[in-house]
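Down below is the structure, laid out as structure tokens.
With one protein chain held back, the other chains of the complex are shown just where they sit.
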Amino acid sequence: MIGVVDLDLDLTEDQELFRQTTARFIEASCPLTEVRALMDTSTGLGDGYLRQAAELGWFAMLLPEEHGGGSISGEGVRDAAIVAEERGRGLQPGPFVPMNVVGFALGHQGSEEQKSKVLPALAAGEATATWVLAGPEGDWRPGSAVRAAERAGSFELSGTAGLVQDAHVADWLLVTAGSDAGLTQFLVPTSAPGVHVEPQRSLDLTRRFCRVRFERVEAGPADVVGEVGGADDAVERQLRLAVVLLVAESVGAMDADFQMTLEYAKARTAFGRPIGSFQAVKHQLADTSLALEASKAVAAAAIRAVQDDRPEAGEVASIAKAYVGDAGIDLAQNCWQVFGGIGYTWDHDQHLYLRRLTTDASLYGEPSWHRERICAIHDL
Amino acid sequence: MIGVVDLDLDLTEDQELFRQTTARFIEASCPLTEVRALMDTSTGLGDGYLRQAAELGWFAMLLPEEHGGGSISGEGVRDAAIVAEERGRGLQPGPFVPMNVVGFALGHQGSEEQKSKVLPALAAGEATATWVLAGPEGDWRPGSAVRAAERAGSFELSGTAGLVQDAHVADWLLVTAGSDAGLTQFLVPTSAPGVHVEPQRSLDLTRRFCRVRFERVEAGPADVVGEVGGADDAVERQLRLAVVLLVAESVGAMDADFQMTLEYAKARTAFGRPIGSFQAVKHQLADTSLALEASKAVAAAAIRAVQDDRPEAGEVASIAKAYVGDAGIDLAQNCWQVFGGIGYTWDHDQHLYLRRLTTDASLYGEPSWHRERICAIHDL
Amino acid sequence: MSDTATDRHTATGESLDAFRAQARAWLAANLERRDPAAAGRLRGMDHKTKEGIEAERAIQRKLFEGGYAGITWPTDYGGQGLTAAHQRAFDEEARDYRLPDFGVAGGTTFGVCARTMLAHASPAFLARHIPRILRGEELWVQFFSEPGAGSDLAGITTRATRDGDRWILNGSKIWSSGAYYADYGMCLARTNWDVPKHRGLTWFAVKIDQPGVTVQPVREINGDAEFCQEFFDDVELTDDDVIGEVDHGWTVAQTMLVFERGAGAESPPRTPPVPGPLAPDLVALARRLGRAKDPVARQAIARAHVNDFVQAQLGRRIGGLIRAGAGDGAGLASYGKLAAGTMGALRARLAMEIGRGGALVWDEGDVAGMTPALNYLNGRIMAIAGGTNEMQRNGIGERVL
Partner (left out) sequence: MSDTATDRHTATGESLDAFRAQARAWLAANLERRDPAAAGRLRGMDHKTKEGIEAERAIQRKLFEGGYAGITWPTDYGGQGLTAAHQRAFDEEARDYRLPDFGVAGGTTFGVCARTMLAHASPAFLARHIPRILRGEELWVQFFSEPGAGSDLAGITTRATRDGDRWILNGSKIWSSGAYYADYGMCLARTNWDVPKHRGLTWFAVKIDQPGVTVQPVREINGDAEFCQEFFDDVELTDDDVIGEVDHGWTVAQTMLVFERGAGAESPPRTPPVPGPLAPDLVALARRLGRAKDPVARQAIARAHVNDFVQAQLGRRIGGLIRAGAGDGAGLASYGKLAAGTMGALRARLAMEIGRGGALVWDEGDVAGMTPALNYLNGRIMAIAGGTNEMQRNGIGERVL
């Protein structure tokens, strides 16, 4: 197997060190045994985990410096993707992707008041935020889930959102809402009257998702993030960011699942030989590792495009999501087949990767949604 | 390999004999060497081939007895499917499917005059007919290609049809046309003023397809087949029949291609062993033969359902077409991969099967069209 | 043995129609109607208990006493000695009645173990066990795979060692579905280490509650624990427990594999060539999530429906080929198993594609909401259990092609 498993081949020395530090932190604070233990807790998150992670800068990388932000290399998206890849490898819980999206959004679009109220606390892991975007049926079109009705300069938010990661532990919600004026975003506290957070069960056991109902939630002008009716571009950038960080998490999970499978194929014997030496298994592993290498390659391109804010960043992010979404499921299914019966047992980690990667495929838009989006970007 | 390759397991003795006679006729009159020679001729059909085939009853099986019809077993659809399977195996040219559809349609819907004028000649292979259904872009919705405008009891046919098999040698066209009154069918001679038959090149080299333009073609009340505006049910039955006969041809072609490949895999050596003994090839052949056996099974169900005119016949025909269409391409592609470079050479028969099966997949509706049709049948 | 019942049907040479009429009357008088609203079995939500299974045994006993257990099995062992047509007639009549639900062990007992015994065990063995099976007193599971030997039969290391006139069993088995509530395991053990590996194997009947047998459920990824692992610690067996010939277990195993692949049924399921309703689970899912008119979702739904029908028709065809002796039975049976293993995994995945984000989450206790996810987690069972897809491809490649 290829030694280098990073997303790209040109990490700086500082970035490589950061990657190692991140991996060590995860191994020390939340290894898979701990991930399993957390599956049965009410929050799904360990005490102090977010605060410790924040000390490593997990939630500061995309924030302005004056509000506690900063990243190792100055390339915040790439640094965050390094964390994401390691997180995926270790199936880490917690709202890493949505918190970074909210921080990024507020840093760019928030009022000074919003920034100073929220960002330092996010950066320090002392406050938690998440992003309300999709409808409960998995419709990711921005504005499709929550509706904002304007009444004399104030707003009333109504509707039901779904797949809101970790809303049950969030202090703040960034709500992307449709309105007569156009797409508008709001920052509202989870404790606001009329906000109902309903934790759900999910295929993925390592992250928590909630349905969030908005029953005539009042939001004043100071709660608006950015321009009323003018959030299209900001939401597009948030989506790209969420997509590439999620893709990086997926690639990390794929790599870990594949390595685990490869070791098994070399160690497990049948008919007197390692099963990996049978051509059927060998070829399946070769195809699977092709999907893995291709995923790493396209993820790297997408991360770089979003980092550099290139004109094609939205398209490349969607390409990466469409490809890696399917490839992640293919990989987990193929690995399962190589493991055979042992992969069907609860105590083996294979199913945790299967669950995670299958969930990743649909979060922030399933592959077919992104394919349609790509056609639309090209005015087809 | 399984010895029995018939579509079903319960042919009568007469039917089995008929199958053998059919196979012998094809081998004697139009073996693959002859099929290749015909690829370069202007008509694509050997002299006397249709007449000889007619002597075996190829075009009589679905006609009323009083007009020269009759089949071996009295089960016309099954008998025709036996011929179709053997035809597919030998990549036979000529309008077997459309002529049987036209004969069937006239037998059920034609006027006495139409029947006596056309059917005995069709049964004897002395006249040729084909069916005009699809648009030139491959739209198989009945009525989408040709439009009939009523003028004082007479009709004017306009529009362009495509994928009309063997129109260049046809005497008669059964035209399925849309009109203000609804779907209406006409029997018009190819020689009628305003009918323009334009032979085209095609992926398939063993059959010929034409574009047929209708420029204000006059059709009188006597040219109408069935009720004006009431052809929906008749067209549906024609489509089912075309589909199951074509599926039977496909299954025959699949079986022949697979047998050829299997023999090659056993005879060709690499690294000192038959290539078929390598697990990668062995497993690909196993998957391919599963697709073949499944195709035979579903084809048999569809033939029987249409033979017995069961309520679900339309659905089962579409299921068979959807499955066998894709499976045929899968099979031909897999066989090609086993043949390797030799399958890329003109002189090897592999590409003739690939071309034929790929064409079959879209004739009378591509798999995705039939899948959509299945949903509609179930009122989804 | 139920001589009365047997007499009733066959000694009088009764006709199929009379049998059917009699069965109809008997069913109406003796069994409850099935609740038509009862959901199909959903693995991961159908945990059996030893206590719960007692009610099912009672129904089975009724069937036996009525003369409707083992309809095609030999009268010598408590069966009815009738034809497959009788079995089909009974199945058709019984469709709407509540028959015994033994869970997965039921299929193993009646569909795999007993049929393998009837082909290979001694008359004395059969006389001892088959009537008890027919009365619902013995549920059997397979003790077949081992932690270190999945697909590779020759890798079996569970051993039965001769000790005077006894056999002493040691080792471990795994993937025995339903062992935690069953009565017997049909156990493959190595009895001879001096012959080539695929020889020297013998099948034994192992009573599950006897000393030295420990059953430990294996928790599955769906949260349930239907599979078990067993540990054998100096378990005592006698020659009476041997099934088939000593050291010839390989042959018996081949027979068992055919039955396990779901083929060669005595009473072939007369699957009518009529498609069922359009993939009802997927249509329900699409409707619930508002995708019923989405062309991409509709393609996926139809694809599943097409495969469902094709798989059923393939089963008919393969069953027919096996009965006609058109080829190696075990090899042919691999077609059905491979179709299930490939189409099953595809179908589970299609559901997730139709459901997309909406199928990933559900409220606690919402069975409809969790069904696609549960099916997804069960999607590879047929691709792995009872011989992986790869083993079936080997079987087809080596025994059929």
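The first chain written gets the first letter, and so on, giving A, B and C; residue counts start at 1 in each chain.
Here is the rule we go by: a residue touches a chain if its C-beta (ideal position, glycine included) is under 8 Å from a C-beta of that chain, and two chains touch if they have at least 3 such contacts.
Keep in mind that what you see is a predicted model, and the values were worked out from it rather than measured.
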Of A:K117, A:K282 or A:H348, the residue that touches the missing chain is A:K282
Could you tell which one of B:P136, B:G194 or B:G229 touches the chain left off the display? B:P136
Full-complex touch with the removed chain, picking from B:F214, B:Y323 or B:W336, is B:W336
Would you write out the residues of subunit B that touch the absent chain, in ascending order? 134, 136-140, 162-163, 198, 200-204, 209, 211, 269-272, 278, 280-281, 329, 333, 336-337, 340-341, 343-347, 351, 354-355, 358-359, 361-363, 366, 368-369
Residue-wise, where is subunit A in contact with the chain that is not depicted? 1-4, 9, 262, 276, 279, 282-283, 285-287, 289-290, 293-294, 296-298, 300-301, 304-305, 310, 312, 315-316, 319, 322-323, 368, 370-372, 374-375, 378, 380
Touching residues of subunit C against the unshown chain: what are they? 294-296, 299
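Note that only the chains that are shown with their structure count from here on.
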Relative to subunit A, chain with the most remote C-alpha centre: B
Subunit A-subunit C separation of Cα centroids, rounded to whole Å: 42
As a quick test, compute the distance in whole Å between the mean CA positions of subunit A and subunit B. 51
Approximately how many whole Å separate the CA-defined centres of subunit B and subunit C? 42
Among the residues of subunit B, which ones contact at least 2 other chains? 279, 283
Send over the residues of subunit C in touch with two or more other chains. 390, 393
